[in-house]
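See below for the structure under consideration.
Complex shown without one protein chain; remaining protein chains in place.
Up next, chain A:
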Amino acid sequence: MNRMVPLAILALAILAFATLMLVIAPAIQIRSEAPTPGLKPYTAQQLRGRTQYVAQGCIYCHSQQPRSIDQAPDAERGWGRASVASDYAYDRPHLLGTMRTGPDLFNVGARLPSRGWHLTHLYQPRAIFGWSIMPAYPYLFERKEHAEPGDVVIILPADRAPKKGVIVAKREALDLVAYLQSLDHTFPAPTRAVRDDGYAEKGEPR
């Protein structure tokens, strides 16, 4: 092969340029962002729940990145305002997700604040939405004859309740729900925050 050296240099230069523009420059841009005012760090329990969220594969069906209103009606669906980089300050790594088989969850704590509802839904989504295709996570719960002090008994419609005894949440389920309840980014985004402005044009709603 001829001109090995120039070819190799050119290929490396292109790679270096791409790394600069797609990795290094954004990292510099984002590193100086302070957390959005109003954003709280996770508690220990919420962090354990976050680990469950990753381990159970929730991210394969749920995104955490609401879009601006000129891209999709996410705000009207109750999914919240378009997220900005500083909303993810305490997420390492972020759980943006790529699929929306189910609804975006970035503000699920604001639109569904009930712990009891989430426990029922995780135990059996079809107890609430007959048409749901979300998997059930029964192994995050256990059946007991009687609830002991401190147990969280979950509420089930008569046709889903066990014949005998009660269903109580294991710690994993409680952690996961604590994490879901913490997903509330309804505070306003700073005007100068790093975000995707799409093809914003004057006079269009955002």
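Details
By our rule, contacts are C-beta pairs under 8 Å (C-beta built on N, C-alpha and C of every residue); 3 or more make two chains touch, one makes a residue touch a chain; residues count from 1.
One rule holds in what follows: contacts and distances are computed from a predicted model.
The listed choices are "Amino acid ABC transporter permease", "Ferrous iron transport protein B", "C-type cytochrome" or "L-lactate dehydrogenase complex protein LldF"; the UniProt protein name belonging to the chain that is not shown reads "C-type cytochrome". Although one chain is not drawn, the whole complex shows that of A:54, A:128 or A:147 it is A:128 that touches it.
Interface note for the absent chain: among A:47, A:89 or A:110, the touching residue is A:110. Interface residues of chain A with the unshown chain, by the touch rule above, are 1-2, 69, 73, 75-78, 80-81, 107, 110-117, 120, 128-130, 155, 157, 186, 188-189, 191-192, 195, 197-202, 205-206.
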